[in-house]
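Every protein chain but one is kept in place in this view of the complex.
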Amino acid sequence: MLDIDTIRNDFPILREKVYGKPLVYLDNAATTHKPQSVLDRVINHYSRQNSNCHRGAHFLSEQASAAYESARESVRSFINAQSPAEIIFTRGTTESINLVAESFGRKFVRADDEIIITQMEHHSNIVPWQRLCESRGARLKVLPMNKKGMLKLDRLSKLITENTKLLCVSYVSNTLGIVNPIREIIDLAHRYDVAVLVDAAQAVQHIPLDVQEMDCDFLAFSGHKMYAETGIGVLYGKQRWLEAMPPYQSGGGMIGNVGLRESTYAELPLKFEAGTANAAGAISLQAAIDYLQEIGLDAIVNYENELINRAVESIASLEGVIVYGDFPQRCGVVSFNLENAHPYDVGMILDKLAIAVRSGNHCAQPLMEHLGISGTVRISLALYNTPQEIDKLIAGVEKCRDMIGSRYVTTK
Amino acid sequence: MLDIDTIRNDFPILREKVYGKPLVYLDNAATTHKPQSVLDRVINHYSRQNSNCHRGAHFLSEQASAAYESARESVRSFINAQSPAEIIFTRGTTESINLVAESFGRKFVRADDEIIITQMEHHSNIVPWQRLCESRGARLKVLPMNKKGMLKLDRLSKLITENTKLLCVSYVSNTLGIVNPIREIIDLAHRYDVAVLVDAAQAVQHIPLDVQEMDCDFLAFSGHKMYAETGIGVLYGKQRWLEAMPPYQSGGGMIGNVGLRESTYAELPLKFEAGTANAAGAISLQAAIDYLQEIGLDAIVNYENELINRAVESIASLEGVIVYGDFPQRCGVVSFNLENAHPYDVGMILDKLAIAVRSGNHCAQPLMEHLGISGTVRISLALYNTPQEIDKLIAGVEKCRDMIGSRYVTTK
Amino acid sequence: MSINDIQDDIVTTFDELDDWMDKYEYIINLGKLLEPMDPALKTQANTISGCQAKVWLYAEVNDGKMYFHADSDALITKGLIMLLLKVMDKQPPATVAETDIYFIDRVGLSSNLSPSRANGLASIIKNIKILARKAI
Partner (left out) sequence: MSINDIQDDIVTTFDELDDWMDKYEYIINLGKLLEPMDPALKTQANTISGCQAKVWLYAEVNDGKMYFHADSDALITKGLIMLLLKVMDKQPPATVAETDIYFIDRVGLSSNLSPSRANGLASIIKNIKILARKAI
């Protein structure tokens, strides 16, 4: 069991009040808060070892470079990559996916080739592929979902042709919280020699990842959704892909030799890290990983699963509520609506009760179209949420139902 | 006059010792240190208002969005842009330049078009243009320097043809510290309808900037070189250019509508900011601007100019030292070498005296070729450096000369 | 009542409401009172973008006054529209175009709702002003 009181104490923002009430933060899929240990590590970096990495040869620069590379090693070990050369620091999931779209695309995607995405992807795993296909004359294909919110896996082998180059799929949906059978998907794709990019933005903070066991070709996630700073993220890529791909951005740090006419590029992973490294960001990610590992990822998984199940059950038992998706175990996220109420109204009222949820399309418009709605109310959990907070949410939703449904007429 | 003692007290890292000696940090062109007020603002953000910007509608999210946009407004006012729509937050100078190369390039650069750079550019303002020209079949032309280290401006009008689309030039050279006559250059280019991108990475922390007066079309700089966090930077672009350019990266936040086949894009500036915003980074930049403005940019300019002049004079007066560049006023930076000594040796010895300088090619290999050398020792100043530190440097360089030049033979 | 008297009136009403929950209850109940908009007017051209909820806005000019028709699929947005129309409806175009809408700020709705695009209050006001300027 997690010691939730201690954990909550680790997060300074959880002591904040909103409209005079204690904050109930249930928008963790958008971004999580940061434990004091992460903040301390960032401040310590800037106060004691700040310097430009991999440039100078002086003491501070060596310290900063060592710290940055040690953060890379932490990430490698956290997702069990084979080599630190496979860990590229980016700004976040969106940039990681853009990197692959541009660089893998430039090298491997030709006219009439195909990229497959799924109907439940986040915009960040849709638009880069649309733009790639447009610029290359390639085709974008979409693996559909069924009514329950699950991918129609039986369609996948029919979608794949010999022109299919890449399958892009999220591990966990940011809207429904469904966990896709990622290994099955990857195995199937590999049987047809199709590479797989996994969007792990909503998985990495909830599920232990092992990229070697998964055998994915690329995997992307963001630091800010796993208790680290904004502005840092990761692209994992199998070394042979990364070796074969051209650089993405260019400039200082990613080059070998620069002549005025021609340049050669640095080795992995620096080849993909143009410009001054965000060392503090990487270090905050390392601190977040340390924090998760100290608590224990298995304990976190258990606790979060229990909590989400409790949330789903309580929400579903409310009258006049529609919960989206029908499958056994949600991961971190539940989406629902009040009948006849706009999700925006529900979100705004909950906000006034100091309950932060997200209402809208969750950057997943195609999924919304599939559901035939314009948006949902989404709650998303982190390891610091409590059963009491779920109870407050339930009371809040009931209050929304009363307010929106009531026939009270103002006299003003 | 600056109150240097107070200022130094603002920077926690300046209290650090290196090899038991007080740190003398003269590598500020690589990255500057951060005042406590910047660190406090970052921590305050994470501890009180952290949330995903422009996504949710709850209290914290509104706070974070407002803070992020207020940071954008600070930057706008700092460089006197016309509108916040012209301020794009990026990771840094390198990304800002890559954004223009990709997006302006895609729209406006065709086969046989020309881009002009100068011989003194940083790799980040060379390689993106090489790659653009390569992929588009365009030509890269180079404005040369004279022996004194100044651009041969009289060559510029001859270099420009009707196919010239863009001129990319640094305001201040990161290696020689020369301040290019930027307004003259821009006026000339505009006379031929050539747009101008200014690399202000080494200018923004030393010289007040006014993009409207300068009339540049694009301007790029990094937060980490002006006392803010790593991982944040700025691209300024004239609104009509930015409107006309296609998005760069794509994903959440930069779109209007996303269908599975087609998407529309958000308005400026969000169109160029795909993925979760680095709000903490932007806020740190705002805090750094506040810090500079509290001290007063004019006072800083005066102080830094005096200090750099003192440094140049003292270094030049040493026997056996070559100072690179011959022009009246350096900005922030001096490059030199000890005769017959490799800059690496000098850098390493100075390091052991706790004096952090940079030795090498400073990501400016073409400039090094022009000088006919493989590297220099570079010192670069910030507002917290002191005359006493320059004296220590001078003593250190003398020590280097003794050690490297001595005929002492070990008996071991 | 002058347009600013109406604005001041709204500010007073909100001042008397104790907390944000009450203020929103008030807005929601206002929203329920918004007259239904003719579905034929809910065209693409009359749709305001930049709001999380859908918003439609249309204006006619009659006898030198503007008559607004507006709707939203969210109740709170409807309520905000009601507030805006209290101030703007049946006013001359020039007045609508020139009036400084300060009640939003005074009531605390702007700091509370902006700068996120979710609400689009700013968008609605902008579009009201555009319509008014066209009608001058």
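Remarks
Labels for the chains are A, B and C, by order of writing; each one numbers its residues from 1.
Here is the rule we go by: a residue touches a chain if its C-beta (ideal position, glycine included) is under 8 Å from a C-beta of that chain, and two chains touch if they have at least 3 such contacts.
Note that the structure is a prediction, hence the values are computed from the model and not measured.
Only one residue in the set A:P22, A:G256 or A:P387 touches the chain that does not appear here, and it is A:G256. Here the missing chain is touched by one residue of B:A66, B:M150, B:V301 or B:I404, and it is B:I404.
Residue A:A57 is the one among A:I4, A:A57, A:L159 or A:I322 that touches the chain missing from this view. Interface note: of A:T32, A:S65 or A:S222, the residue touching the hidden chain in the full complex is A:S65. Mapped onto chain B, the interface with the missing chain covers residues 19-20, 341-342, 344-345, 348-349, 352-353, 359-360, 374-375, 403-404, 407-410, 412.
The definition used in the following text is that only the chains that are shown with their structure count from here on.
Taking the mean of C-alpha positions as each chain's centre, the chain lying farthest from the centre of chain C is B. When chain centres are taken as C-alpha averages, the shortest distance to the whole-protein C-alpha average belongs to A. Separation between the centroids of chain A and chain B, computed from CA atoms only, is 31 Å.
Chain centres here are Cα means. That of chain B falls 46 Å from that of chain C.
For chain C, the set of residues touching two or more other chains reads 52, 118. Across the assembly, chain B contributes residues 55-57, 59, 61 that each touch 2 or more other chains.
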